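My structure is below; once you've seen it, I'll send some questions.
Here we show just some of the chains, and they stay where they sit in the whole.
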Amino acid sequence: MTSDIILSMSHIRKEFPGVVALDDVSFRLQKGEVHILLGENGAGKSTLMKILSGAYGKDRGNIFLDGEETQILNPRHAQKLGIGIIYQEFNLNPHMTVAENIFLGREPVNRLGIIDEKKLNRTAREIIQDLGVNIDAGKKISEIGIARQQMVEVAKALSLNARILIMDEPSAPLTRNEITRLFEMIRRLAKRGVSIVYISHRMSEIYEIGDRVTVLRDGKNVGTRNIAEIDRRDLIRLMVNRDLDERYPSRTAEVGEEILRVEGLERKGVLTNINFRLHRGEILGIAGLMGSGRTELARAIYGVDPVSAGKIYVRNKLANINSPRKAIRLGMGFLTEDRKSEGLVLVLSVKENITVPSLHKYLKFGVLNFKRELETVNGYIESLSIKTPGANQMVINLSGGNQQKVVLSKWLCCQSDIFIFDEPTRGIDVGAKAEIYSLMNLLTSRGVAIIMISSELPEILGMSDRMLVMHKGSIAGELTREQANQEKIMEYAIGEHRNYN
Amino acid sequence: MMQIQNLRQFGTFIGLLALCLLFWILSPYFFTVSNLLNIAQQTSIIAILSVGMTFVIITAGIDLSIGSVLAFSGVVMASALHAGVPIPLAILVGLGVGYLSGTVNGLLISYGKLPPFIATLGMMSIARGLALWFTNGRPVSGFSDSFRFLATGDILFIPASVWVMVIVYLIAHFVLTRTKLGRYTYAIGGNEKAAILSGINVNRYKNIIYGLSGLLGGLGAVILTARLNSAQPIAGIMYELDAIAATVIGGTSLMGGQGTIFGTLVGALIIGVLRNGLNLLGVASFIQQIVIGAVIIGAILLDTQLKKQKE
Amino acid sequence: REQFPGEPTVALVVKTLNNPFFMEMQRGAEDAATELKLNLVVQAAEREVDVEQQMQIIENLIQRRVDVLAITPSGSREIIPVISRANRNDIPVIIVDTRLDESLLESDGAHIATFIGSDNYEGGRLAGLYVGQRLNGSGKVAILEGIPGHETGDSRRLGFLKGIEQSSGIQVVTSQTANWERNLGYNVFENILQSYADVQAVFAANDLMALGAVEALSSNRRGGGEIIVVGFDAHSEALEAIRKGAMAATVAQHPYDMGRIALENAAKLLNGEEVPAEIPVRIELITIDTLPGL
């Protein structure tokens, strides 16, 4: 690893209404290194990188590329300077094909200014192959899964042939084998002398791929280290400024009587013959590869998508769940994998979001009782320690972890006792993760039952009492906490074994 | 949100005051009790339509049919009156026709999954055609004084139609801020998917909200008919545009999820004051159109620029 | 579908069918048609101002090979090209109510069988003269215009201005549009009353606006002296208002007669008879004294 500085950002400051996102942050990037950017939700990682990619302007500070000061005017300019970025949130056009998205804004044209579709598609296919994933370049984005969409983002960034490549939580929606592919790619690029900034909340990845790490806390740079020279515990202390036990809290809640039973659930083309039981106080983990249909299963049980066959029993009573309404009445709560587009009304306040499904409880003669509503909401802000200026703050201004807690409160608030968590800790920092895990334990100890869909095997293994592994829309295997380990799960996930109905 | 909203409303309110000040300076006749009442009365109909429009737009929808629906309910009610139906009943009929037309919009949008723009564009043409067909294109005129009192009568020196407007606004504000319907209106407009997953029966509430808009169209028809002592099949042409303008000037976002009732009232008054003032000054009608267009653009432009400032 | 199978078809294309004036014309035409055993189609644009749609309707009727076209043009110039087209298809054209622009008619080499009607300009002039007399040659007058840029209203207004020229002392204090609409007639006149409390007369380019003005007066807070309201079209409600004394006068163009005469002449044309180049229809000012049916 050479040590010449290719980029240095110094004394960067950025304010948003009400928040200082970045305060006098300096950051230096070396040629050919993989530089991890670490920090809690809201620490300022994305903001710093968006300034580098020309998406945001900076309020103060300077940026030096190859030693000379540079003003980065806009995303296009950043591209020209050889800076590529994968943003934390998707930036794809659902109506366009994979290839069109990869070259959006940089379409190859012939002399007459006509877009050279052939070349465009060919190059796109090459890049995708190079990535080693199987995606049809001709498919519309809206037709491929979240995982593939993320890989398209990667391909798009690669197509820039950037010398600086920023990846803001690229692994969040990915499962293990895509991540492996991604890492191979990153190593190859690094060898070629490309400098990579890698943002992630998954500590294991950091040690796997990183050379150096810079930690942000509350918009300040609190230190840059060589990965090799700092252990996990110190790194986390640096990040959250306190000691944090990273081990998964031990499961104490004892498993009670059956609360949910699914028999022969089918959804044409997505789900086949799903059978399982869920008990009070139990956390049932559901693992599987990307696109294995876990979200679909959740959506089917929760009455979002119609099912073509099967019975669902809640508390031993046959339930006909044809809408989320019904599901909620039966005491279900669904934390979707995509908070922003399905979980929250971003332009409404914390209060309004939390009470939406349970609003009837605050009605007296059809009139909202603001006082009681506010008390309840403040109660949850308190008990879940949601970081917000107040109950009337718009949730759009909250960081990922705190948004997730708002969604959680929403369901706690209507006394749900069957929770479905789809990727509950996706994009959430270690601190918030720990809090959410202990909340899950608290819930189960109160007799609540939880279905937890997750792509993070450690999380599945650490939190579940029992786990199901899905493969191609059906359940390939069931494992108890004792039997389970990563290898076994993967065998079922990739369809090598089945031990289930 | 609330902060922005209030600030936003405040801005528009300042705008209204500025406009009044301007006309006060320019015309000695503007700032008189009779003229102010006069403005309130002239604004009342658009203001009432704008209430429904506000609900609709907060759900990220739009209602282009409201002018035609007004005409249709008007002629049906008027015919009922002429047929000797007692006044309260006839009024109910008028409101009913409005409510039903609105509900048809709602059904097309909720269950039919039509874009609101299209559903109500179609209804705009259909309701107009029905009004003309129902009356053979002829106005239905001449009603008892007790009916006409609704528009022409005064209660405590204030025109009855102004009272109606005030009451509608108070109720609407209450509903939007203090009831389930109101809260869900925001939720649906803010993020429909999330609303559905939170167990809101979105379709049902859309039907109610578009029905409400139609109902207020019917109410507008009652006042207009009483005011003109005549119900015309060609009444209310382009009222929808005034109502939309009033709502948006009042700070309701066409993206949905944001807006307030009193903002809309201010918006409606801005348009009313403008029309009145330009008449008082005897400004040529061509110029009036230019000015009104410019004010609509100016108002929102000012607003967006202010928002940018804050970021 | 035809009322008299095999008999020739006459098409009457009016400006709009949501205006009593043209409905009267339609009634006259229909009555005549039944007597004369002619098939009649009556069509109009959705919007009175939409001359292009009127043109399309006529083009479509030409496709339909109607035998005679009777038209009240929404635009005295714009309609001429389609008249040439009718000529090319040997369909005789009768123009009703609104006079065509002679010079353009010539330059286009288009020709019409006959013009039936009195024109709006003349009607406006009569109203002007009347107002002049009533105010004994001097006073303040307001005008309510039709949709800006719409010819019918323009010629009525211009005629009115011509009429009041006779009496030197008449002053037009304001002239504003109320878009042909009753409600705007109400609002705009109400506003006018605020700033020109001393107007003594108002001329509205149609009765709908005049009736709006009447309502404005009846509910007007300012009190004050009588105001002379003069309208146009002899709308039944206007006549009623005159009887009640709420309105002073309106201009009657007798659309029923126009429709009737149009059909009678169509019949003549179909029998190959000669028709005069111009057939005047009586136009008159109706006041409380000349009110029909009393």
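First chain written, first letter: the chains are A, B and C, and each begins at residue 1.
Assume contacts are C-beta pairs under 8 Å (C-beta built on N, C-alpha and C of every residue); 3 or more make two chains touch, one makes a residue touch a chain.
If you're wondering where the values come from, they're calculated on a predicted model, not measured in any experiment.
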Counted across the whole structure file, the chains come to A x1, B x2, C x1
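One rule holds for everything that comes next: only the chains that are shown with their structure count from here on.
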Expressed in whole Å, how far the mean CA point of chain B lies from that of chain C is 33
So, in whole Å, the Cα centroid of chain A is separated from that of chain C by 71
Flagged in chain A as touching 2+ other chains are none
Shared-interface residues of chain C (touching two or more other chains) are none
As the complex stands, chain C meets chain B at residues 17-20, 23, 145, 148, 173-174, 176-177, 181-183, 186-188, 190-192, 194-195, 197, 208, 211-212, 215, 218-219, 221-222, 237, 240
The answer for chain B against chain A in the complex is residues 1-2, 177-180, 183-184, 186-187, 190-191, 193-201, 257-258, 310-311
Interface with chain B, chain A side, in the complex: residues 16-17, 302, 304, 323-325, 327-329, 334, 336, 341-349, 352, 355-357, 359-360, 363, 366-368, 370, 392, 394, 410
